[in-house]
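One protein chain omitted, others in place.
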Amino acid sequence: MEFHFPLLTLLTFFPVVGVLVILFLKSEQKNAIRWVALTTALITFGISLWAFSLFRSANPDLQLAEKYNWIRVAGWNIYYYLAVDGLSVLLVLLTTLLSAIAILCTWTAVEDRVKDFMIFSLLLEVGMNGVFLAQDLFLFYIFWEFSLVPMYFLIGIWGGPRRVYAAVKFFLYTMAGSILMLVAILYLAIQTNTFSVPDMLSVLPGLYAAGTISAGAQMLLFVAFAAAFAIKVPMWPLHSWLPDAHVEAPTAGSVILAGVLLKMGTYGFLRFNIPLFPNAAIQAAPWIAALGTIGIIYGAAVSYAQQDIKKLVAYSSVSHLGFVMLGLFALNPEGVAGAIIQMVNHGISTGALFLLLGMIYERTHTRDINVYGGLWKIMPVYGSIMMIASFSSMGLPGLNGFIGEFTILLGAFGSKAISNPWFAGISAIGVIMAAIYILYLFQKMFLGPAGEVTHHHELKDLNWREIVTMIPLVVLMFWIGLYPAPFFNILAPAVEKLLSALPL
Amino acid sequence: MHLSEITSSGFFFLAPWLVFAPLAGLLINMIFANRFKFSENLIGGIASAASGVAFIVSILLTYSLSLQHGEAARWRLAEWFSIGSLSLDWTFRMDTLSTTMMLVVSGVGTLIHIYAIGYMREDVRFKHEEGRFARFFIFLNLFLASMLVLVSGDSYLMLFVGWEGVGFCSFLLIGFWFEMDTLGRSSWANSNAAKKAFIANRVGDFGFLIASFLIFWNLGQSLQFDQVFEAAKNAPPGVIVAITLFLLLGVAGKSAQIPLYIWLPDAMAGPTPVSALMHAATMVTAGVYLVTRSAPFYNLVPDAQYIVAMVGAITALFAATIAVGQYDIKKVLAYSTISQLGFMVAAVGMGAYVAGFFHLIAHAFFKALLFLSAGSIILGIERGHHHAEHAEHADKSKSKKGKKEEHGHAEHGEEAFDPGDMRNMGGMRKTMPVTFWMYLIGALALSGIFPFAGFWSKDEILLDAKLHYPAAYWLLTIAAFFTAFYMGRQIWMVFFGEARTAPAKHAQESPKVMTLPLVALAILSVGGGALNFPFEGFHNLGHWLEHTLGEVESMPLNLQVAGVSTLLALIAIGISWLIYGRKPLQNGEPDPLKKALGFIYTGMENKWFVDEGYAALVIKPFDKLSQFLADVVDWRFWHDFVHERLIAGTYNWISAIALDKYSDKQGIDAFANGLATVSQRLSAGMRKIQNGFVRSYALSILLGVVLILSYLIFK
Partner (left out) sequence: MTPLNYYIALSAILFSIGVLGVLVRRNPLIIFMSIELMLNAANLAFVAFGRSFEIANGKPFFSGQIFVFFVIAVAAAEVAVGLALIVEIFKTKNTVNIDDVNSLKG
């Protein structure tokens, strides 16, 4: 393989440079630390844009690949293998963008141990980028587990009152699922003699055909992988860690958690479960669609009953990710592409909602929905941005959420794999319920008479830094809503390739 | 096939400006209005100009269309997205149907924009929120843009963008005074109304979504109108029935039909221009437009048509009965709107698309006129109210201070004065003459009195109903009777007799910026019938729409139908005069119908308790269910019991009791502790050597070296 500039390695590990610089700064130099972290994150975002400019969307294959032998012992072919394709490129961009935004949003929110916070944030970015870029299961697993650690500390140190509980629960829950995946990875590697996913994909069909890996074993492997990813998504009924983690996490943590970490789960299904275990995926599609549908309705219903604003948005994630799962296992281009778009959308919209809730929390230090009210009158800019974010999350046409939801439901409705329009039909009720809980949140906080909280606090409208934080997200909401063609064009070839390999 | 149809002739290239013009207006106002302290006239002027540009574009498009004899034209602006077999464009569609809607929407819209300049100027002052003036026009322009997307879209999905867009604007505008109720008191009422409207609309949108999925997968994997209509010809009827019925759910949501009409009366919480524009003239007619647009579907399945017609007819009668029992001037008009929408839906359900559309246009004129006049009355009374208060305070203090106190009064007042309650009015024909005449014209048009627009359009619907669905005909005829009755009741109560309250006595006529649009609409209400006179050679609208809808039967005037309906309307007006006109209502006197009708009137007054029914049957159970799921199932059972108690608890038990106490403390620990004790004692002895003096360490090193060397040398 000819040598080319290791752009993806640079992209993945560039935040480490920032970490090193920060290590040489004193803890008291808070602003310097913030600027270094922000600059690093922005440069990383720049690198991801650079990589994107070299990315050819018409090409459905892995691109910008870097494949080096890493560990070769006793037939274990472990590679250092980074590459990007249409399935992951948007998620990488989302990761680098949200990481920069998350750092910007903690400018004043985190005053305590800024140095550690920024180091963990940057390390988290390394882990997340690695997850989306790794094409070797061993490498993927390392990044997958590695990304847990900084998040654990972000929640555990800078979180709310029950932060330690939430952090431990988050860690253990995700860890428990990963163990099963590890076993499955080892089994696969032994059978195929490689850890590289593309290599596996060329070997596996033969093994399935020859019966070396029986249909039952394939299903077991599917379930083992699914266990790890389903917890991360989180799919109903494995969502119990999510509200705790979201409620306790600091704003930046919630943004990254909702925006990127959850996508790692759905991405795992897309990247590994569907292509590696095609027959099992088709067999499991109706079941996963059922769980997705339950998640949509259940998440929406539960979300409506919350009194805690962050918890409300956390449960809404369960509902939104249900849509993603439904779309993925529609196993047709509309559904899968819609699901990927919806992953991005959820990162943008829910990320924006968490950012906005964080901004008001910083001013009032309460998450009780009942003490708010009439904020739109007091903070018009804040109210307007919140309105856009809310309606984007609800799926108003013209904003991004609608594009994802519509294509997913359309795909699921006519899906051969799910082979039952009822799932999509019932899920469409989730669209009504989304309106109910989002409007409940928006009304209780922004409309109506001025709430109790306004008597105790002098509430100032957003400052420039906060507005700058929101602008890229708002622009993306309109962009994806009004002109999503470029995004779909990036996805389409890779999605078509993925699905053409399925025996449907 | 459809690409070749995309045309480049005429003015069609202007089509995107239908949407861009209002968007430009709203952007200008959004970015500059508050920053550069635009005057109110400028803000309103910009918004009205934007609307006016859209109207001019509509005229040019219609002109171009007439040049090519109504042949549909399409203008592709940009790709939207395509994935798999789904491929969508932002394409504008100009055919006789959509241009007609464009003209109505932008034309009436422009008049209402102008009117709103005058209305909002006073409204924001009465509510002490001058800063919100620009916001109103931003929302209004956004609405216009959405509505024009709705009518000009070339696929079901683009239509849906506008469809939900107008619902969103409706949410914003109903909740425009989001921190108060209609009387300006601090309350959740207005925001609740906004929320209710959006959610009811969303229920309808659910139907629309499902219908579009059915269309896509069953009718050739497209959402573009021409393609799906072509494919529908060979589709199984069951599918078409399903599509049409799900579309009907959407129609019921947007056009306020049974069972989803409940949001429209509450929507009157929005400022009156909004009620006129969205909740009477344009937005709510989107459902009628949708059915007409989907005519090729409905024509295939008579059963579905029958259901649509009956839903419309029942709604028409049901809402009309409620309107009789209302006291709020806008609520009466709201129920009247529902009722008239019922007429339209019934008409398009019967396949009488031209009649339905004719009524839609006529209704847009006279209902906008009525609403705007009602707004003028309300403001007039509000002015009178302030005038009266001023007079009261004049002795004690200067007017400025008086105003302040009155502000406090409005907020904490024991009983806020309701300027929209007809019981507070009376004798207004003297204080507000222009408004009176305009209102009278609107009311006569609505009641279907010859020769106003409503007469022609309503009779066309009744005639069609008589020919196709006798049941619908009777329902609609009775509804028409009620219509005339409640309009008569309103006229007598509001304009005749003596003023029942001081504010009504001191009411003042509205400025020209408000009355001129009224005059324009009044002229249209009088002459609108000319659009489709039922005489040979006059079916202009019918022939115009034929280009889109195919052959339309144009019927001559049927004297029997027209006679019956006119007679009934006159009788109804007569009865209303007997009850309300002959002996005007006194202040504090209950409605005379109350005695006469007893519990029936109570039902009408309370809207047949439908809202309460929904609260008990839908809203409360949903609240309870979600509470139950969240609290009991998710939190107490799943989070606390299963996860905390069962999983974490068992793990703790195993590690703490079973392993720690027995296996660990008495097994492994004992062994390890023994080892530790031994090494502890050993090291206690050794530690004495470590005295900490570097030189003694050096000495031991030296001794060691000497020893080793001696061994090596002397061995």
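By written order: A and B. Residues from 1 in each chain.
The definition used in the following text is that a contact is a pair of C-beta atoms (placed from the backbone, for glycine too) under 8 Å apart; a residue touches a chain by one contact, two chains touch by 3 or more.
Bear in mind that the values here come from a model prediction, so they are computed numbers and not experimental data.
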| item | value |
| --- | --- |
| Left-out chain, listing which of the shown chains it touches | B |
| Sole contact to the chain not displayed, among B:P236, B:G588 or B:G692 | B:G692 |
| Residues from chain B at the interface with the omitted partner, ascending | 686-695, 698-699, 702 |
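One rule holds for everything that comes next: only the chains that are shown with their structure count from here on.
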| item | value |
| --- | --- |
| Separation of mean Cα positions, chain B and chain A [Å, integer] | 34 |
| Footprint of chain B on chain A - complex, ascending | 169, 237, 240, 243-244, 298, 301-306, 315, 332-334, 337-338, 374, 376-377, 391, 396-398, 402-403, 406-407, 409-411, 413-414, 421, 424-425, 428-429, 431-432, 435-436, 439-440, 443, 446-450, 483-485, 487-488, 491-492, 495 |
| Residues of chain B touching chain A in the complex | 78-86, 157, 160-161, 163-165, 168, 171, 175, 178-180, 186-188, 190-192, 194-195, 198-199, 202-203, 205-206, 209-210, 212-214, 216-217, 622-623, 625-627, 629-631, 634, 638-639, 642-643 |
